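Every protein chain except one is present and positioned as in the full complex.
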Amino acid sequence: MSFVEYGEYIQEGDISIVFLGHESMFPIKVQHGAQTQTRYGVIRHSTDLIGKKYGSKVTCSKGGWVYILHPTPELWTVNLPHRTQILYSTDISMILMMLELKPGSIVCESGTGSGSLSHSIIRTIAPTGHLYTVEFHQQRAEKATEEFIAHRVAHLVTVKNQDVCKDGFGVVGVADAVFLDIPSPWEAIVHAKAAIKQGGGRLCSFSPCIEQVQRTCLALSECGFEEISTMEVLLRVYDVRTVSLPVPDLGSEPPGSQQATVTYKSAVTPKEMAGHTGYLTFATKSLL
Amino acid sequence: MSFVEYGEYIQEGDISIVFLGHESMFPIKVQHGAQTQTRYGVIRHSTDLIGKKYGSKVTCSKGGWVYILHPTPELWTVNLPHRTQILYSTDISMILMMLELKPGSIVCESGTGSGSLSHSIIRTIAPTGHLYTVEFHQQRAEKATEEFIAHRVAHLVTVKNQDVCKDGFGVVGVADAVFLDIPSPWEAIVHAKAAIKQGGGRLCSFSPCIEQVQRTCLALSECGFEEISTMEVLLRVYDVRTVSLPVPDLGSEPPGSQQATVTYKSAVTPKEMAGHTGYLTFATKSLL
Amino acid sequence: MEQEKVVNNSQPVIKELDYVVLKREDIYKAVQIQPKRKIIFEKQWLFLDNAVGQPYGTTFDVIAGGVLQAQKPRPAGSLQESKEAGVDNRNIVDDGRSQKLTRDDIETLKEQGLKGQDIVQQLIDNSTTFRDKTEFAQEKYIKKKKKKYENIVTIVKPSGRVLAQMYHGREPGKICHLRYDTLGQMLTLGNIHAGNKVIVFETCAGLVLGAVMERLGGYGSVIQMCPGGGPVRAATDSFGFPEHFYEMLHEFPLSKVNSLLDGSLVYSVEEKSEAEQTNTLEDCMQTKEEIPDQCDLVNERNDQDEELMETSSREEQGKQNKGSSNIQDIKVQDKRVKQEEKQRKEKIAAALLREKNADGLVIASRFQPSPVVLSLLKFVAPSRPFVIYSQHKEPLIECYTKLRERGGVISLRLSETWLRQYQVLPNRTHPKLLMSGGGGYILSGITVEMDAEKPSETEKTGEPAGKRLKIQHAQD
Partner (left out) sequence: MEQEKVVNNSQPVIKELDYVVLKREDIYKAVQIQPKRKIIFEKQWLFLDNAVGQPYGTTFDVIAGGVLQAQKPRPAGSLQESKEAGVDNRNIVDDGRSQKLTRDDIETLKEQGLKGQDIVQQLIDNSTTFRDKTEFAQEKYIKKKKKKYENIVTIVKPSGRVLAQMYHGREPGKICHLRYDTLGQMLTLGNIHAGNKVIVFETCAGLVLGAVMERLGGYGSVIQMCPGGGPVRAATDSFGFPEHFYEMLHEFPLSKVNSLLDGSLVYSVEEKSEAEQTNTLEDCMQTKEEIPDQCDLVNERNDQDEELMETSSREEQGKQNKGSSNIQDIKVQDKRVKQEEKQRKEKIAAALLREKNADGLVIASRFQPSPVVLSLLKFVAPSRPFVIYSQHKEPLIECYTKLRERGGVISLRLSETWLRQYQVLPNRTHPKLLMSGGGGYILSGITVEMDAEKPSETEKTGEPAGKRLKIQHAQD
């Protein structure tokens, strides 16, 4: 397996997802002789995992069972070690779509952060594209590099530890798309413009606060970007349930002839949901 | 009838709503001898309306029929002559609730605008409360005064034609609640504070733009208002429909044994909806 | 106007036996002021005695022994919410030494009589990392420290707003997850105002009933329909309405609706059979036990506080009375008197319903709505609004369909509101990070004269409004 290519069987060195149940899972590195503790007991990699098909049900030592899943950027996003606030799949989907990413795209990103978006970008631009990702924080840049190697996508990405606002992306005139998730995106707009190739390209800036958006839009406009457009995407997940309501007793004749309850298949709204992650501002750098 | 008291029968001088169909209605003033043209023909007030019950079906001259409805602030809101952008029932509901309005409340409002909110306030604070409403624009103030008389609520409201930012509400220390819908609400906060009674009260400011909200919140905080809280309410109306989907032909045996379509009772989302009216900022003027 | 000034400036003060709401930040608790009574609020014991005589809106410090001490008003702009926050936490190294104050320092401050608010400010000032924390982390920090050190409580007058926010925030299951903005929509869509005669059927702890009564302001009348098991009215009591408000409140058992409608219900003095008592007004007046919330299938966040958020003092008083009195005779006689009183009141309610001229119908229950709506609409005059709440959309879709088939209603509308809260701070303005996922659904409409003829078939099909309009214009 790699994060950009499905494998059929679990192999030595693979990153796999142990799925225990509803929203309860974690990633492991599959290694001969290794063991993984779960609340249902131990999983022995050599006998329980290696050579099995992805998606298999694996019985743990205490008799409980789990599924072993092939990693995807989406599963990684909900399982990765947080080094920063991360982007989730709802925003990521919008970013990939609106930046028009596809196999072969050259993308610049800053900051790398926990690598949540980076993995999705790499998946989408593989096998012929490339991601240049710039991270201010040295340890984070190093951790990300390690992960890209472990996930077998290192050939598709270059990690740079520098300040994008001062030093830019380290490439000029090559990018189809630029993504910014930094505190002062307006300071990086000139570098973003320089990174985009001559024929034009797309830019996205993610900011939690509207004041950041206002300054960024101004900077984009001053730099000659067009089609500047800011949006937000919110996800509402429904819980499909059988809801049963008691039938009211209005004193109908004959008593007892009524059903006691009536049931509905209902998509129940969640009690709480993410009310805001950030504003997504997109823009086009036109020709010339 | 009046806008604060239901009447059973349609009477001379009443404002009534002619309901033609889905979202198609208009208000009329009922007068002996008068006629109203509709697309279903003429309604003769003396014979068709006066003395009939509200809610009656009235047959027009061409044989079509309409319902005659008792006016309510909510029906007025969707039928009133627009002199300005108006507030609609979704925001109005929130304002009434969060300002804690009830019979007996003393309220200050600016601007009166087209009187959409004014009617709802008056309805809620009647019979013992009072609305002081201030409108900068002279003609609008006059039109509003005329409407309040025609709607038989003039005893519950005082309309003043002045600039609330310069001259305030014309009352001091009496209000349970203040509502602002003006371009520069921050300029009126001191007047709002002065209008609220000593024991404290609530304030609401409605503004379309976030920059207005920011300045208003700052002014509120500087003036010692507490519990400052900004929110937005959006209405999504569903269309209840029977949706029928074709059953796909997967080549099941025997052919023709399948249903051709399957139907669902569905609450269909609207194609478009109001995406923004304004931000509602509430605050409490505490004791002292 | 002069008179108004006088009336409004008479600053209301807290009196013994008042129903009040305790408030700390956005946490509320409804309670009755009773002498020497222990109250738990946010895991703290309090005695409210010192509140008596203070004006509403006063903030108190909770000092030793849970005693309240009225605060002097503070200068505007309290805890340092406007200082700059770090935009990310890139520079934070947590070495466990970010707080310069030691435990001993804090204890000393406390002994010096420093108020909780000031201690929190000291902690912030002495934190080397606070300024660099993200705003989200800052908020969490302040909230945590406030909870630990700031023992203050504000006493406010109860209102529909405050009680609706209290229930929604802490025990939404008790009010069928009715969000406060949705309640606000209901009151407006129902055109609830002084002078109305309103029919209410709710299983929201009496919150909806209370909100309706607040809007009636003692004018008009309410007929509350009681299901078997009876209504819970803890929230209604918490409004602290003056006694005369209850004179306009009537109850009628839901189980007698059909017999009232078909004319078979007759009242006579002899009619008080035991069987009847158990299932009807008995329940309406006395039963306050919680009914297991069958419609509450959504996982509730488990509140750490297990305290009740409202203290229903009426109930406790009742228990105390029962406890102190052991004389069987008095109880029997009491019951007899109550019984007759109830019978009398039920007759009045029945008479009010029989007039079939109610000005509105408000439903918010955990029961299947359509049978109730179809029956109760018969008591409503034409050209009057009605509004039905449900936590779930599907029962209202059914209700919509049934009402369309029935006819006699127009402007049927199924809707939902989105409530979005904002943080407005210099350079840190954005929608709140958490929002409510749903506030329930409302079906509203207006009654009109019932047609003798059957509603046409086009009503039942799913044709778009535009097409239907041409055929049958005024039934929508």
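Order of writing sets the labels: A, B and C. Residues in every chain begin at 1.
Operating definition for what follows: contacts are C-beta pairs under 8 Å (C-beta built on N, C-alpha and C of every residue); 3 or more make two chains touch, one makes a residue touch a chain.
No experiment lies behind these values; they were computed from the predicted model shown.
Engineer: Consider the whole complex, including the chain that is not shown, and state which of A:Lys29, A:Lys53 or A:Lys166 touches that chain.
Structural biologist: A:Lys53
Engineer: Which is it among A:His45, A:His130 or A:His151 that touches the chain not included here?
Structural biologist: Here the residue in touch with the unshown chain is A:His130.
Engineer: With the missing chain put back, one of A:Gly13, A:Gly51 or A:Gly224 would touch it. Which one?
Structural biologist: Answering carefully, the residue with contact to the hidden chain is A:Gly224.
Engineer: Take the complete complex as the reference. Which residues in subunit A touch the chain that isn't displayed?
Structural biologist: 4-6, 8, 19-24, 40, 53-57, 64-70, 72-74, 89-90, 92-94, 96-98, 100, 102-104, 106, 120, 123-124, 126-128, 130, 171, 173-176, 197-200, 210, 213-214, 217-218, 221-224, 228-244, 265-267, 279, 281, 286-288
Engineer: For subunit B, which residues touch the unseen chain?
Structural biologist: Missing-chain contacts on subunit B: residues 84-85, 136-137, 183-184, 208-211, 232, 236, 239, 241, 243-253, 261-262, 264-279.
As a working rule, only the chains that are shown with their structure count from here on.
Engineer: Out of every possible chain pairing, name the one holding the most C-beta contact pairs.
Structural biologist: Greatest count of contact pairs is found between chains B-C.
Engineer: Among all chains, whose Cα centre is located farthest from the one for subunit C?
Structural biologist: It is A.
Engineer: Please work out the Cα centroid separation of subunit B and subunit C, and write it as a whole number of Å.
Structural biologist: Computed value for the inter-centroid distance: 24 Å.
Engineer: Subunit C: which residues touch two or more other chains?
Structural biologist: Where subunit C meets two or more other chains at a single residue, that happens at 393, 398, 420-421, 429.
Engineer: Pull out every residue in subunit A that's touching 2 or more other chains.
Structural biologist: In subunit A, residues 210 touch at least two other chains, as defined above.
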